[in-house]
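Removed: one protein chain of the complex. Kept in place: all other protein chains.
For clarity, chains are labelled A and B in written order, and residue numbers in each chain start from 1.
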Amino acid sequence: MLTLIVLLPLLGFLLNGVLATRLGGNLVGKRFVTVVGCGLPLAAFALTVQALFELQGQGYAPLVETAYRWALIGGSEFEIAFYFDRLSAVMTLVVTGVGSVIHIYSVGYMAHDKSYGRFFAYLNLFLFFMLLLVLGRSLLVLFVGWEGVGLASYLLIGFWFDDLANARAGKKAFITNRIGDAGFLLGMFLLFYAVGTLDMDRINAAFAFTGASAPAVSASLVGILLFIGATGKSAQIPLHVWLPDAMAGPTPVSALIHAATMVTAGVYLVARMSGVYLQAPEASAVIAVVGVATAFFAATIAIVQTDIKKVLAYSTVSQLGFMFLALGVGAYGVAIFHVVTHAFFKACLFLGAGSVIHALGGEQDVRKMGGLARRIPITFVTFAVATAAIAGIPPLAGFFSKDEILWYALASTSGGSPLLLLVAAATALMTAFYMFRLLWLTFMGPSRMDHEVEHHVHESPWSMTGVLLLLAMLSAVGGFIAVPHFLEPQLPLPQISEALHHLHKPLLVLSILLALAGLAGAAVLYGGAPDRVEALRERFATAHRWLSNKYYIDELYERFIGQPLVWVSDRVFLRLSDRLVLDGTLDGLGALGRSSGDALGRVQAGKLNLYLWFVMIGIVGALLWSWRHV
Amino acid sequence: MTAFIDGLLGSLDTLLLIVFSLCALAGATLMIFLRQPMRVAIALISTMVFLGGIYGLLGVHFIAAFQVLIYVGAVMVFMVYVIMLLEVRELGGTRYSRLLVPGLIGFVMLLGVVLISIWRALPAPAGASGAGGNTAFGISEFSIAFLNEYWLQFELTSVLLLAAVVAAMAVIKVSRRTDKTRPHG
Partner (left out) sequence: MDKTQLLLAVAAGLFALGLLGVIVRRNVLVMLMCMELMLNGVNLSLVTFAQQTGTTAGAVLVFLTFVVATAEIALAIPIVLLLVRDKRTLDLDAYSDLKG
């Protein structure tokens, strides 16, 4: 049954990919694509729910299903096996559930696109690989899924590849991912070397032993290497540069891949390998620091962005940072909880942005929006609910997960510290601020739209607004799904230091206050006259420039990594190795042959004297030889 | 007395042999050094005559006769005729080719190797060297053998000479034909 869950989207990819594209000659129409493209993921979701009941039925002992044996090398077996336990259940439900509704949304969004079939084929392909990733038993299957979602991401970011910038964004995503994968692979090699298997449950069990029977490799080293892979996939510093550029793809893609599911693969990886990270305090500390730094850093950039999708992109990076912060202090279940709530509200936000863009006929700059609240009410309401959720206003979903993260950042005995809390709290404040800024600029206030655009503003079709409503509802009530409690038998929550026990309630109040402060700040600045914002921008012009240009990180990479690599490729590999050494050797050998031929040819000078001199020497040689042998 | 004359004649034999050998070698050496071809021809003729003398001392009289008759009388006369025909005036300084020094080095090596080979192969015998089978080289024995046992070789020599004549005539004919087609320059 697990195998069927994984294979249904693959079937969708094959059917739509062959029949509905130019490859197969456009044999089928849109209805077929819709039915296959949305129906198969929904079927996968239904099967997942059934699997969950089965899991419950057998007391949460993990379901294991081996599809087939891939390779037998030496004494080690490599199988394609699927593993369903509490963690996989949560992830798979999110992937298939949120994935299915986003598919339904795409029916409306991409209705007028000329490559309708190809889009659904790619989406189903992505779903297939993502399910491989979350259901795989061994790191090998996970890695196949890892690479596959990277491929699907590349294909979908560059979906409208007629514009070269989109293709370049797709390339950037893929290549940045690959850099992280180098670390991932090294971690895999070390694990295999130390433990002898790549099955994740066995690895976790092996690392549970300490002392003499512990695996012969530093858990921290493995932890850091795997985290490098996660940095690439989940857009943490320093490999975060691809996510904002990935907004070039269609909005459903941004929602599905770059908000709800693919970017959380890194979080899933670390949570799954919790057995290793429990033994690796140094690695966990690194993860926590990188996570909170990324969160802060991305939030600062989001404050000044003017593209609606870019704000959400940086917001995603920031929220992912929060998740890694939770992982770093040992609160694995809480991180997964935040994955779930984030999937709800971020998908709602992205799809809402898509609805706005659809309504405005393609406009994405918030400076040209405004006053949309009454024109597209459903979109406005759902967007507002999701914004409140991400800001952390109770009792919406984001409040619960974010509060847990802040609490464990302070109080966890495995890495919590006040400094982490400070930075995280500042980030939470900024999150609330920029999200409400976005809400105000897009929907409230006087309209700054072009007249042509304003004329055509209309609410989106039911396929889109229906999904928005569903996701908004989930953002509202999703916090009451006690995910950390559900996962606790498998992913235990960290210990709380005794001294800080009494700070739980005050921290709760603090987080509510931060959210409200962000709301108030945004309302004051953006609800009033625009010159107030202008004055602020002029006061902090330099800071504004730095933030708008994303701290010039892309330029930094280009200058210090890109250009030296190009130099090395050009000078060392092309000119030196290829032309000088390789071509030179071959040409040299040819020239050597030719010149030796010329030299030897001079023997035949046509001079009788020379020939007879050789005869003389030959006779001498023959006689000398005869002395020895005759 | 006969023993003395025999002894004297024996020693005279060897002395003459040595003298003729040296003179032949001297003629050969002169050939290398002389500038004009006519003089070189004369030196060669002298060498050949001395060689004939050596053959006579060895007891092969008719071979000596043939040496002078054929070599000097036919071959060298032909050469002298051609030298006179071509009216060669040898210019100074172009006597030697570019391979003078390598040639000399090779010459020394060759001579050395051959002489050493001879010394090794034929050490000086204990007793006196015999005069060898003089009887076999009498002219009557030779003629009879030539026309009896070796009559095939005899016929072949005539064929060879005929072939040489035909070839010479062919060469002349070809040269005449090509001569007519070429413009006089």
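Just so it is clear, a residue touches a chain if its C-beta (ideal position, glycine included) is under 8 Å from a C-beta of that chain, and two chains touch if they have at least 3 such contacts.
Predicted, not measured: the structure shown is a model, and the values here were computed from it.
**Student:** Could you tell me which of the visible chains the hidden chain touches?
**Tutor:** Looking at the complete complex, the unshown chain comes into contact with A, B.
**Student:** If you put the missing chain back, which residues of subunit A would it touch?
**Tutor:** Counting over the whole complex, subunit A touches the hidden chain at residues 601, 604-609, 612-613, 615-616.
**Student:** Mind listing the subunit B residues that contact the chain we can't see here?
**Tutor:** These residues of subunit B touch the chain that is not shown: 14, 17-18, 21, 24-25, 28-29, 31-32, 37, 40-41, 44, 47-48, 51, 54-55, 58-60, 63, 66-67, 70-71, 74-76, 78-79, 82-83, 85-86, 88, 90, 94-97, 99-100, 102-104, 106-107, 110-111, 114-115, 118-119, 122, 124-125, 129, 132-133, 135-137, 141-142, 145-146, 149-150, 153, 157, 160-161, 163-165, 167-168, 171-172, 175.
Operating definition for what follows: only the chains that are shown with their structure count from here on.
**Student:** Please output the residues of subunit A touching subunit B within their complex, sorted ascending.
**Tutor:** 607, 609-610, 613, 616-617, 619-620, 623-624, 626-627
**Student:** Would you tell me which residues of subunit B are touching subunit A in their complex?
**Tutor:** Touch residues, subunit B against subunit A: 97-99, 102-103, 106-107, 109-110, 113-114, 117, 120.
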